[in-house]
Structure formats: C-alpha cells, structure tokens
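Of the protein chains in this complex, all but one are displayed in their positions.
Naming follows writing order (A, B and C), and every chain is counted from residue 1.
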Amino acid sequence: MTKPLVSILDGNTFVVSDNRGDIDPSPTFPTGLFSFDTRFLSKWELTVDGNRLNVLSVDDLQYFESQFFLVPGEPTHYVDAKLSIIRHRTVGGSFVEELTVLNHEDQPVEVTVRLNVESDFADLFEIKDVREKVGGTTVVVEEDRLRLYYQRETFRREAIVTSTAPAEFDRHGVTFALRIGAHQQWQTRLRVETLVEGAGGRDIRLSIQRHQSRSPEELREDLDAWLARAPKLSSDSEPLTETYQRSLIDLAALRYAPLTAGPPLPAAGLPWFMTMFGRDSLITCLQSLPFTPELAGPTLRFLALAQGVTLDDFREREPGKILHEVRYGESTAFEEQPHSPYYGSADSTPLFVILLDEYERWTGDTELVKALEHEARAALNWIDRYGDLMGNGYVWFERRNLRNGLENQCWKDSWDGISYSDGRLPAFPRATCELQGYAYDAKMRGARLARLFWQDPVYAERLEREAAELKRRFNRDFWVEDGEYYALALDTEGGQVDALSSNIGHLLWSGIVDDDRAGKVAEHLLGPRLFSGWGVRTLAEGEGRYNPIGYHVGTVWPFDNSLIAWGLRRYGFRHEAGQIAEAMIAAGRYFGGRLPEAFAGYDRALTKYPVQYPTACSPQAWSTGTPMLLIRTLLGLDPHGEHLVVDPALPVGMGRMELLDIPGRWGLIDAFGRGRAEHSRTPPGLME
Amino acid sequence: MADPTAEFFSRIEEHGPDLLPAKARGRLRFDLDRDGEVEHWFVAVNQGNVLVSREKREADCVVATEKELFDKLATGEAQVLAAYNRNDLTVRGNLPLLLVFRRAFPSPPGTRDPRERIRERFAGRRVAGERERRP
Amino acid sequence: MNDLVSILDGNTFMLSDSTGDVEPSPNYPSGLFAWDTRFLSRWVLTINGERLHELSIDDLQYFECRFFLVPGEPTHYVDAKTSVIRQRSLAGAFEEELTVLNHRDEPVVLTLRMEIDSDFADVFDARESRSLPGRTAKLVEPGRLRLCHERHRHVAETIVTSSEPAEIDADGLTFRIELGAHGRWSTTLRAIGTIQGAGGRDVRENLRGYQEAWPEKRRELREWLDQAPKLTCDSETLDDAYQRSLVDLAALQYIGLTSQVKLMATGLPWYMTLFGRHSLVTGFQTLPFIPQIARSALWVLALLQGGRVDDFRDEEPGKIMHEIRYGEPGGFGDSPYTTYYGAADCTPLFVVLLDEYERWTGDAETVRLLEYEARSALAWIDTYGNLMDDGYVWYERRSPSGLENQGWKDSWNSVTYADGRLPGNPRATCELQGYAYDAKVRGARLARTFWNDPAYADRLEQEAADLRDRFNRDFWIADQGYYALALDAEGGQVDALASNMGHLLWSGIVDDSRAEQVAEVLLDRHLFSGWGIRTLARDQAFYNPVGYHTGAIWPSDNSLIALGLRRYGFAEQAARLAVAMVEASGYFGGRMPEAFAGYDRRRTKYPVQYPRACSPHCSSAGTTLVLLRTLLGLRPHQDHLTIDPAIPERLGRIELVGIPGRWGRTDAFGRGRVHLEPE
Partner (left out) sequence: MDPTTEFFEALNHRAPDPLLGKIRGTVRFELESGTDIDTWLLVFSAGSVSATQTDRAADCTVRTDREYFNRIAAGEANPFAALLRNRLTVEGKLFLFSYLNRLVPGTPGAHEPRDWVRGRGQR
C-alpha cells in the first residue's frame, strides 16, 4: 500500500515525509528536507522504545506548518494506547520540529525516544537515478549538536541538528531517555539548520533578505497580508471558492527568492520543480495577473537579467533566449547538469514578450516596458534568428546538448510527447503548432509595445506584417484537411505530425486560428476524443500513443485547460469555455481544491472521481494559477485602456459569482456574474 | 430410567401459562431421531396454554433433531440456538415460533438464582435499604 | 481505518487494503465476512507476479466500489503501460469485475492471478488467527474453486467462479490473456459463501432480500431515502452528515437469521451483528425519521428476551439480550455469544423505547402485543436486576467469558474511582438507575393507557418516585457537585467524573434543583473538549484521550446528553454540543465513527481518529438525526409535533420536511438565533 505523503514548504525549502512524519529514503518519491535542490535530511525517523509509531491523524495547519498525532505500535481496537506523541513542525528557512510525549497512565513511565538522523546530501537529480557521490560526508557529534556535512572540493553543504531539551547525540541520531510523571508531558524543540557555504564560510543565501529564518508568526503575517491584497471571491459554488482560496495559499507557498534577485518569484512545483522555470513562471504570472500582479514584475526582471547573450551548446543558450530552468544543486555547480541556467525551451522567449505586454495592459506600469525594451527586442529577434532553425519562418527546436539536454523543448517535454497519429516519432528539428501561435502573439503584442512605448512605429509595422504572414502560412501548412484540425507539429520535410492534441487549444488563445476554422477546433476540443468530462486530454483517445495515465499523452493538465478555456472565450465560445471551467472546478473538489499538475484521462463516465496521476507534483504553480484564469474567463475580464471590461458567461448551475477589489491600472474594481439555474446536490450514496 | 423429554413435555403441559407469553399461539412438531427411529411430539400453544400429543400432525414449525440432543435440551444442558447454529437441530417453517417456545426450556442443571449467591456473599454485611453514607 | 476500504450489505462485508487486496492481519478483520464468519481470508491480485498500486478509489455505493490500479510502484515521468480497474459489489454474493487495459500501441500477453484462500475464522478469532477445530478442504472442480470447512454437521463453503475461463488450482485462479493494441479484457469473479442448514440447504435461503442483485439494492436505497424527511439547510456539513447517516443506516440493515425481520448491524468491522443496546438506542435516535427501525428492534428483542437462568450466557428471565452471534464457536459452546445477555441497561431501555415509539407513531397495537415482554422486563428490574435487594440495578458477570462491565461502557477499566482504583463487584452505575426510573414512569403510562391496569401503573409511579429520592440521596456527591459514576457493593460512591451523568438528564431522574450544576459540569472544559463530551473527565486518574471508554468521545453518548440537556431546558448548552458534533462530523466526511479522541479542540485542527474505531456505526449514524431533533426541539405532544428551535447562528437555516408520525407527516423550520462563542 502506498502511504500518503505530507509536505510543508516555504519557497524552495521543503519537507516531504510519510504520514507519520518520518523521512525514509525512497527511490520513487523524494522524501526529505530539501533546500536549493539539495537533500539535507534523508532520514528522520522517530521511535519510542525502539518501535516505529502509527498515525492517528494529521493536521495541515498552514503550508509551512503541520502536526501529527501518533501512538506507539500498530493501533488496535479495544486496546488503549498509554502514550501519545504530538509532532508539530514548521519550515521557514530552517526546519523546526516540536516533539511532545504525553503519558496517559496514572503512574510515571520510562521511555526512550529516539530520532534516527541521516543525510545523503543528494542532488534532486540523483534521486531519480541514484549514483555514487564524488565528495564525502562527515558526521561530527558535539556536546549539544549533531553536524552532518558534505564536502567536494570547495563545495560544502551542512545540516546542524540541535535540541532544546537535554539529549544524547550520536553519529546516527539523537536519544532522549525520559521519565514522565503520571499524566505529565515532555517536550523538546528540534531545529535543523541548513548551510549552503559561500564567502567566508557564511551561507550564500544570507544575501537574500527573504531567506533569513522566519518564525511561524512572521510567515503567518506574511500570508495574511498576501491574502488581504488578493481580490475576494464570493460564490454559490462551494468547490469554486474552496479551490480559489487553496490556490491563493499555494501560490503564496510557492514563492521563493532566487540568489540573484530580491523579490519572490513563483517556483514551479513540489517536489520535483521547486525552482525557477521560465515557462511555468511566465504562464503562472499570466494566469494570476488579475489577482496577484505583484509576481509578474519581478519574474520579468529576473528572466530579463538572465536572458542569454552568448552561445553555449551545453546550456542550449543563444542571444535573446529566455531561460528554461535554474538549479542550485551539486550536479549544476560542477557543470555536470546544464542548469546554471539551462535554456532548452523554445516557448519561454515568445511567452516573455506576451507577459510583458499583458502585464502593462493590466498594471499600466510603462516604466518596466521601457526598462526592458532591449530584452524584449532581443527576444523578438531570437524568434526570427535562433528560433527559426530551418530559415522558413517557423519556430523549431533541436537539442545541441546530447548528454542531458531535453529532446522536446516545448511544454510537452517528455520523450514521447510529440508523435504522429500512428504513434511514430518525427525526426528533429520539430516545430510544434503552439510555438507558432506564441510567436504570432508575441509579434502582435511586440508591435503594440513598439508603437506605444518604444517610439518605433516602423518596427511595429514590420512586426505586424510578419505576424500576418506567419498566420497565413501557418493556416496553410498546419491545417489537416481531412481531420479538420491543426497538426501537432511539422517535421523537417514540412510534413504534418498529425496527432490530434490539446495543443490546438493554445492556438485559439494566441489568436492565430482563422475565424472560419475556430468552430471546428472548438468542436474537437469538446468532442469525445479530447474531452474526458473532467477536462481536455493532452492527446486524443484513439491516437497511437494515447494512454490515459501517460504524462503528456493522455492525462488532463489543468493549466493546459485554463489556457484552452481562455482561447475559447477569445473566439466567442462562451458555453464551451464554461464547460471546461465547470469540469476543472468539479475535479478540483476531489483534490481538496488543490488541482494537481495532471490527472488521468479516463472518461468521466468511468470514474466517479478524477483518477490521480502517479506522484503528480502538487502544489504546482500553473495548476494553482488555473482556477484564477478560469474565474477571469468566466467573468470575461479584459482590460481596455484604463477600464476593466466585465462580460460574464457562467455555466448553468454555477449560481452567483462576485469578485471584489480586482487590482489594476483602474485602482480596485468589482465584477459580478450569475449562472442561470441553481445547482442541486445529490446525496453521497447516490452519485452515479 | 426416566425419559427427560417426556418429563419436559408433561411439565410444560402443566405450567405452560407461567412459561410462555400470554399471547403466544401456534403448532410445533418435534421429530426426534433415535438411531433411525423417529418419535414425534406435537405441541399446540394457545394463549400460553399448551396441549401435547404424540401425533405426527401438520405444524407451523417442524423441528428435527436427535433424541439424545433433545434430552439435553429438556434438562437444560444444551441450548436451542447453539444447536441450531451448529446444524445439529434443523427447523422448517415458522422459526420465530420456536424462539417463543424456547422460554419453556429449563435452566442448566444446578443453576441457582444469582441473587442467592450475592446474599450469601454479603450476608450480615448490610441490611437492605439502610445504608450509612461514607464520605 | 483511513487506509482500509470496506463495502457492506447488512452483516456481510468486504474489508480490504487500498488496492483491493486482502491478507490476514492481526489488527483488523480483513476479508469477506458474513454472519461473523470469514469466507475469504486471502484475495490478492497480481499481474505477471507483480502486486498492484492504487491511483484512486471510487466509493460508488455502500455496497460497491472501484479501484484504479497500475502494476508496480508508480513513479513520476515513467508512464504505466497497463492499468487495472477492479469493481466490486456485495449483494448476497460478492462480485468483482476485473478490467485490464492495455495502453500500448501493440499487443501484449499478461498473466493475471488471483490468490484465494479462506480460513473460515470467526470474526473474533480473526484477531488471534488461531486455526479452527474441524477440517478444511480446497476442491478444484470444473469451472470453480470450492473451499469448505466442516466441523461435525456444521459446513461452511466458499465457491469462487469466473465468467472468463481460468486455470484453477487450490490456491487461486490464473488467466493468461492477450490484449490487442489499446485493447481491454475483463472477467467477473463471483464468491458465494454458504452455511449449511436444514437438509444441507443454505440456512439463509429462506430469508427475504438475501441474494438481491445490486440494481435491486440501488432501488431499495432510493426508496429508503425517499421515505425519510427531506432536509434543506445552509450548512453543507450538516446536510452531508444527514445524507451520509441515512445511507449508512440503510447499509447496516440485515435480515435476522432466526427472527427473519430487518435488524440493525452495529458497527464495521467488529460488530456486524445485532446488539440489544445499540439497536434500542438507534431506534430511539431515529424515531422522528425512520420509525420502522425502532419497531423491528422492539420485535426482535422481545422475541429473544431471556427465558431462563443460564450462567454461561448471563441470561435471566425477562432480560433483554446484549448480543447475538452466528459464528461457529457459539454453536459449539466455545463462546456464550450465540445469544449473550450480559447487559443491565438493555432491559429498562426496551421499555423506554416501547413507550417513546408509541408517542411518535401511535402504534397502540404493538404496545398491546408486547405487554407480556414489557411486564417481564419491568419485573426483571426489581428481581434479577436488583441484585443487592436495595432497589438499585446492579450487575456482576457469572459467565467466565462474559463482560466485566455490563453498562454501555463495557471495557474493563471504564468504571473507576477518581483516584483510579477499580471498585469490587457487583456495581451499580448511575445511568442504569436513570434508565430504571424512566422505564417505570413510562411503563406506568403504558399500563394505564393500554393495558387497563391502573393499579400496576400507580405502583410503578410510586416505585419510580422512591427510586428518584433514594438516588438523589445516595449518588449525589455534595462537595463535588455532581453524581457519582456508580455505587460499590458497600454502598460507597465510585466518584470518577464521567459522561454517564448526562444520561441522567435524558432519563429525568435528576432533581430540578441540581440540573443546572450538572449541565455546567458537562460543558466544563474537563469533560467538554470542544468537539464533544469525553467519556471521562480530563482530570481523572484513568483519563486517556485515546482511551476507548476513558477519555474518547462517543457521538452516541453525546446524542443522549444533548436530548437530556434539552429535556431540562438547557437549549443553548444543547445547541453548543450539537454544533460541535456537526463540525466534527465534517472531518469524517459526514460519517461519524464509533468514537474519536478526546484531545482539547484548541490543540487539534481536526478531531483526532480513535485507532481503528468502528465506522460506520449505527448509533453514531443515529446521532446526526438526534442533533437535528435537538436543534429543532422536536417533541411529540399527543397527536401533534411541537417544535422549539434553538439553532446556533453559524448553522443558519434548517428546514426538515415530511416528519412522519401519528400526525401523518409534518414539517419543521428554524433559523440560527443562538449566539455562541467559537470553541
């Protein structure tokens, strides 16, 4: 039986344990205390008189705080536990665990409480495929602390364990020999400090104000302030309000401060992606602009600062290119992994321009648009120069880092993400359809920026001309005549990679779809092959590689669906957009309002609940942004000049929706909407 | 030697009303097998009154078991439901009627009134009703 | 039991791990059980020798659920190429439909195997898994696997068949299957358990409802829900709890082997059989909603009323049964539980329910027909119940394997002095005296109104009044300001502070002058955790927040206390208790367990689970219904229903439509007006 996992996080420092609170190395899922892509605790195992404990219940108090109620031995009916243990933990810079042992007996007891502690200092990359460490780990037992450190040349990471109550430390953990009086309790606070060594043996991260260890109180205040700034949603649909609240909190949880920039940015997802991803961050910011615009500015600045200026094959870096991923672990530090940073994605560059424009439309922050003119132009140039590998006006990708670069440099980046209808894989380079959509949108938006803020009408016209040509060419080359949808990609011979996929939904969002074809596209998206009833599948049922539990070839991705709904709305398919929103919100309900990275593509008719995708990342930034974009879509929010246009289209049964204090260039404004029919609840026993 | 089964039936014919609910009514037949030879006991219960005969007549509830076991039931050594659960006693027809009739079976031999034991144990320790309050 | 998955149908249930597999465990009775006998103790699915892992579980109905599985340990980024859907249902027989999906673009050959075994253990032996006397055989027959256990004339059998051809061996079924690209394959496995009765037939054959197919069940469930009053309220939590409770009450019904009427199984997994106490309490709780539950409880318990003195079964004439078991050990006299009578509270409660039942339904016929049994019950109170000849109800077990404590708190350590000492036997716990008092008062009404015996009525009322006086003299601890938990054999006060006192309010034996003090103590922080009232106060020697009867919180206990508070006019306190319970139920998906831990609410965000508590449990399900009754202040008054709502503001509007009773059907409506501080 796979035990449920419990995680708490504060930016890219996080703890994942089993539901007893124990950490035990597992190859399939990273449990441990992690910070900056390094595992600082690989074992954190509590025993009482040598026995593991069993969980009665788990309180998830805050994203950075949880509490476990435990008893010794396997719980059995009718036999009462004489002891119980409460394990209260928080993470905020450092990891603090408060242990309380309660004696329920009428006489004193003597117990030995022990924590087994180990660290393998694994780089996150080494957890998926374990390998021999090059450096060495040293354990130092001191009077009042246990120090574990790892050294490889100048690279040094250290974990320091201390306890407020007297303890015996040894090489493998810490022991407390206790005598607890009748109905008394014993308590200690264990603290685990992590050290990423930099100048003068001090922690590199000290330069980041945000990194300083923060108390639960500070974190709580910070969270309250964050929630107070966000628009207030009130709605008849409990699942919707639930998922909105959850999303706001998760997005707060995922904020982290990279080494080089001040204000926090959204990390991509727990546990595999607790770092900056160009694509994920840009899309999350697009989704959340109407709600938490404070993320977009810093994200744009950071990505601009890290924009490529020179060529580098190992890192797939090119001038003007926006990064794919930054990592801070050992394998990156020693240039075995290319993530310092890695640039292997073809979509983050156009998306950078798109966000910059959308950001200005909402916030009116012309300063930033002017400040980043050079970077925006460099990005637009990249599209035509380095993106256009085949010199035929499309954006292509092919990796130059053959060791550990990504094969597919679009959002569906698993090896089998791009295939023909019959399942064959096309040769490289590949030009996926959504990339062309993004490029088109980037040019159109770039034109607006050039005209309004860069005083360069000539450049603006040129961009618009190029965009128009691209759209014409695209509708000629990508349209699959007999299937009446857009091909997933073009291959090097200009042939159509003809699988039917969710990517066509992004085309609507970008506006590259010819108006007379939009209807067909919408039909496909909501048709039985793509729409599972819980959402649009990444790949249509019946395609060669379709697999309802395939990462990019059949599962349903919430963020994907949010962009599709937005696109449908853009082309006036109000009802269809509502259908997708309804499905997502309904699905969210079964994940406690927290939409995961992805879930299985089985037909809704077949499953009462959306089926989990094995070990999907959760929370995941752009899944967190999904409910927000859906709300924007349902209410039809769009900035026009200095005003916010509201044009609600709520599905039947969603009832009333009210979004108050939407921030933007207009100050704060409210939006209202109402679904036509009231929704009725079925008793739990009778759900079909 | 005496036949516990026969004694049992003659006793309930006499004391039926004290043993059975006033409103109890119905006809039971007990088919008791002694090495292949079956003897029948027919019992008609009406307003608690009991008429016993040895006829093999139609009944609402027919109970089949071994004579040997029934002798044990008749003396209280065995219990009806336990016998039924282990399939040593089978029933056709109106099972609830047997449950009503169950009240007629005696206690296990040597059973005493629980209150007597208590009285002995606490003899002289206390007089009912009068109790000194302890702080 | 968060990591276990159960489906049930009356006293038949299947309890497996979260992948649907069954392996014997010492800590809980996993497997397919019916009539207290385990018919499947092993039911493990493998593909090419590999165990499966769950993606998710759909609980479709109480009698059917579905597992989505993949072979091997699921990992990120590596897509499973096969998935398995395992859909099971219980309706008489156990059926499991296995569907294997091939997600590859090419054909694949797989070996699917179901490992099968049965130890035919009694539900209690399942704990110690000791092997039964008698012989067990595994017979491989054409098209089926037959497992049988034989002990003397007692024969239990499990027969497993498959709709698709299988290779059958003594330890299970094997399928070698070939699936096309994206193909699917499926088979339906059927396991039937039988116990041989008259003429080798399944003793359960003649029972109505047994062997129903599940579409039939679905229809029955709809009808059941349609009969119950409709609730509309602002609180989704309350609504969930109400719906869940109605469904669980339906789920727990089974048809009695001997009585052949619908009975209430008590709690999954340990108590899937009739308990006198719980069916009486549940009958009482559900009267305003589903009166037939009370009706069948009264009838079956009357039928099984004690008829003789039997020390092994703690049986006495007129005594109402504690518990009935159908397992083999009972049959062979290894255990007294075939029909066990070791309970001192069931007998008075029987009379209490009979009267309450008539007040709601006006079914005088039943009251007349059960006169004899009711009188025998009342007689028991003064004779066998009155062990010390002092007019109180006492208990002391005579059966070596009987229960030490024969009140509702029946674990060994549940009756103690404040300092933790255990009193000697016999013991007279306070709530028993309350029940006896109430039984006499109600019995008097029945005698006068229906049995035409005013003399008897007068006598009962006289006795009740005396009892009330005596009780308030002997049980009241003046310096503490609460009632003793019990009296010991010397007449000393067993002075632990426990929830039992709340029942005294429900029975009406408390002097009006003391009611206020009692209510205060009940809602004081030592007893009231913020989620509910603890079985034992926080400052008592034996207190243990995870102690079954020494600190845990029992919903059913709280429901009777709420009724008691209402009876004495403490509407606000009752509302406070009710809303706490409702909020707790929210964390159990509306399904209140048998009990949960007694930690202070300030300390826990969620109510903490009691280890392996029974769930669903009939009188916990009944509790939600009592909470509604309490909040709306429902009381039958001759031929009318009186309504007197006391609803906390944060529960908002409550509307209960179609409340059945002697008045036909009527509605109740109330709005949140009581202001309470958050706990």
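Quick note on the criterion: a residue touches a chain if its C-beta (ideal position, glycine included) is under 8 Å from a C-beta of that chain, and two chains touch if they have at least 3 such contacts.
Computed from a prediction, not measured in an experiment: that's the story for all the values here.
Novice: Using the contact definition given at the top, list the shown chains touched by the missing chain.
Specialist: Counted over the whole complex, the chain not pictured touches A.
Novice: With respect to the chain omitted from the figure, which of A:25, A:198 or A:297 is a touching residue?
Specialist: A:198
Novice: Using the touch definition from the top, which of A:146, A:174 or A:389 touches the missing chain?
Specialist: Among A:146, A:174 or A:389, only A:389 touches the chain that is not shown.
Novice: Using the touch definition up top, pick the residue from A:118, A:193, A:250 or A:318 that touches the left-out chain.
Specialist: Spelled out, the listed residue whose C-beta touches the missing chain is A:318.
Novice: Specify the residue from the set A:42, A:119, A:243 or A:332 that touches the hidden chain.
Specialist: If we include the chain that is not displayed, A:332 is the one touching it.
Novice: Kindly note down the residues of chain A that lie in touch with the hidden chain.
Specialist: Touching the missing chain: residues 152-156, 197-200, 204, 207, 259-262, 305-306, 309-315, 317-318, 328-330, 332-335, 340-341, 371, 373-374, 386, 389-391, 396, 398, 400, 429.
The definition used in the following text is that only the chains that are shown with their structure count from here on.
Novice: Measuring centre to centre, with centres taken as mean CA positions, what chain is farthest from chain A?
Specialist: B
Novice: Would you identify the chain whose C-alpha centroid lies closest to the centroid of all protein C-alpha atoms displayed?
Specialist: C
Novice: At what distance in angstrom does the C-alpha mean of chain C lie from that of chain B?
Specialist: 31
Novice: Could you please state the distance in Å, as a whole number, between where the Cα atoms of chain A are centred and where those of chain B are centred?
Specialist: 75
Novice: Go ahead and note the Å separation of the Cα centroids belonging to chain A and chain C.
Specialist: Whole-Å distance between the two chain centres: 45.
Novice: Can you tell me which positions in chain A touch chain C when the two form their complex?
Specialist: 1-3, 27-29, 54, 56-57, 59-61, 67, 69, 71, 74-78, 80-82, 84, 86, 102, 104-106, 128, 182-183, 238, 272, 414, 416, 423, 544-551, 553-554, 600, 602, 606-617, 681, 683-687
Novice: Taking the touch rule as given, give the residues of chain B at its contact with chain C in the complex, in rising order.
Specialist: These residues of chain B touch chain C: 19, 21-23, 64, 76, 79, 81-88, 90-92, 95-96, 99-100, 102-108, 111-115, 118-119, 122, 125-126, 128-129, 131-134.
Novice: Show which residues of chain C lie in contact with chain B when the two form their complex.
Specialist: Listed in rising order, the residues are 151-155, 196-199, 203, 258-260, 303-305, 307-313, 316-317, 326, 328, 330-333, 338-339, 369, 371-373, 383-384, 386-391, 396, 398, 426, 474, 489-493.
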